[in-house]
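A single structure is presented below for examination.
A single protein chain has been omitted from the complex, and every remaining protein chain is retained in its original position.
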Amino acid sequence: MSTILLVEDDPDIRHLVAYKLHKAGLDVVGVSDGAAALRQARSRPPDLVLLDVRMPRMSGLDVCRELRAGPLRADVPIIMLTARARPQDLEQGYAAGATDYIVKPFSPRELLERVESALARVAR
Amino acid sequence: MLHLFTVVIVILAGIVAVTAAGIVAVRLVRRTRERKRAELAARSRPALLAFVADNGEEGGDELVAIPEQAWRAAEPHALALLGKLRGEAHAGLVSVFLRRGTARTALGRLRSRSPVVRARAAQVLGDLELRQAVPELCRLLTDRHAEVRVVAVRSLGRIGDPAAAWSIIAGLDRSDSIPALLASHTLAQLGAEAEVTLSAALDHPQARVRAVCLDALGLLGATGSVDRIARLLREDTSVDVRVAAATNLGKMGTRGALEPLSAAVHSSRPTLLRAAAARALGDLGSPSAVPTLVALLDDETYQVAHEAAHALRRLGPAGLDALRDTVEADRSRAEAGGAGAHAQRSTAALHAEEALALARVLHEERVGAAR
Partner (left out) sequence: MTDVVRDVLRYTDFAIFAYFIALNSGYLALIVLAGLEFREHLRRMPFAGADDMFRSPLTLPVSVIVPAHNEGAGIVAAVQAMTALRYPRYEVVVVDDGSSDDTFERLRAQFDLVAVPRVVPSEIPYRSQVLSVHVARANPETLTVVRKTNGGKADALNVGINLARHPLVCMVDADSVLDPDALLSVAKPFGDDPLRVAACGGVVRIANGCKVVGGRVVDVRMPKPWLLRVQVVEYLRAFLMGRTGWSRLGGLVVISGAFGIFRRDLVVEVGGMDPDTIGEDAELVVRLHHHLRRRHADYRVIFVAEPVSWSEAPSRLRVLGRQRRRWHRGIAEILSKHRGMILNPRYGRIGLLALPYYVLFELLAPFVELAAVVLLPLGLWAGAVDVGFAWRFVLVAYGYGLLVSLVSLFIEEVSFHRYPRWSDIARGVAAALVENFGYRQVLAVWQAWGALGAWRGRKAVWGVMHREGFGGDLDSPEMVGVGRG
């Protein structure tokens, strides 16, 4: 079973996404801030990371950079969740090491599809 | 006299005691109410999340069946969820609200006497993205209270019905106008269909209206209106409108914008306009703008020279080469003058160096990411 690390400070979205992915047979660990995400990624490396861009304390971009710099294998997909998707925002995200973007507001179905296809790409 | 003092002291002591007790009472009441509310909301929360996560396919009936009191506790939460969702999940949740009669109630409350109630109702209708509410919300754009008008505009943007465009524009044309930036964003949210209306409004006698419509067209990327916008850039009587025209021509990135923008940086124009036009030339991304921008580097106003240097940086290789040439030319001039490395540098070279330095930092970042 694949493990998903979900980093999101909004409890609604965290619960919603966790529920959705869990139901699809994925193992989800939800955390609410960057520091916890880094700790979790070190103790139990995930197969995919879902990362909110805007979080208090440590921004998603910084978390992304740190994950790439340390605990995460290079081929583990990082999907960013963001409310703003101007080209320069996306570019910043890719520069920080993100592999894909999901724009908020989002559709739970689309989110699951993106996660599954990202996992499939890695498996291949 | 002394007796009066004594009475006052007793009254004071009484009020002090009551206030202190009041603090405790307020906290007790609030805590109890919050706990009750949280309990009620928690009961419907799992059902709500499950329903949404399953794309609103099943569980809708259960949500509709939740008793009114419990739903009222869960409602703020459900409305907040609406703003975070798209697609079937969103539609499903909206249908629950409709079946519960939320929209009907809100439509009724738009005519409430309290501005707070009106504004809240308008907000709910926007959250639900209810198209039927558009005429009523448009009516609210002339509300006596500014805050109600603001909420109505935002909700119209959420709903995104282009039919609202004229009402919003009319709302700008009054002494107590709706906020300009909000209006621009909302008009752009109405989508490409609103472009005709926006383009027509560029002839509006009120400068604020023209500026707002320019910003909205820029957000929409309405390249069809480039000629009309260029005309405003050349001819408009208001500097603000001309600045907005320049900025938004830059955003559109079409070749037709090159000529009017190049004319707008001429030294006879107001500084604000020249700086905006220089910046827009950088946004446009056409290397043909390089000579015009290079000529601005030694401009005596800081803003114009600064914008020109950074516009050249954003133009990519052609612009960066021009910046390097400027620095180089300055260096050889200094050497020819025999003053050595510490000679007085030209403004153009200083601005060019600044832009080049930033380009280097930005470039390094990209190289780092590619690794």
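Chains: A and B, in written order; residue numbering restarts at 1 for each.
Please note the rule applied: a residue touches a chain if its C-beta (ideal position, glycine included) is under 8 Å from a C-beta of that chain, and two chains touch if they have at least 3 such contacts.
As the structure is a prediction and not an experimental result, all values here were calculated from the model.
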Which displayed chains the hidden chain touches across the whole complex: A, B
Touch criterion as defined above, residue of B:Gly60, B:Pro179 or B:Gly221 at the omitted chain: B:Pro179
Chain B residues touching the omitted chain (full complex): 2, 5-6, 8-9, 12-13, 15-16, 19-20, 22-24, 26-27, 30, 76, 83, 116, 119-120, 122-123, 146-147, 150-151, 154, 177, 179-182, 184-185, 215, 219, 302-303, 305-306, 347, 350-351, 353-354, 357-358, 361-362, 364-365
Missing-chain contacts mapped onto chain A: 35, 54-59, 65, 83-84, 86
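The rule we apply is simple: only the chains that are shown with their structure count from here on.
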For chain A paired with chain B, centre-to-centre distance based on mean C-alpha positions, whole Å: 27
Residues of chain B defined as touching chain A within the complex: 49-50, 52-55, 77, 80-81, 83-90, 365-366, 368-369
For the chain A and chain B complex, residues of the former touching the latter: 10, 12-13, 15-16, 19-20, 23, 94-97, 104-110
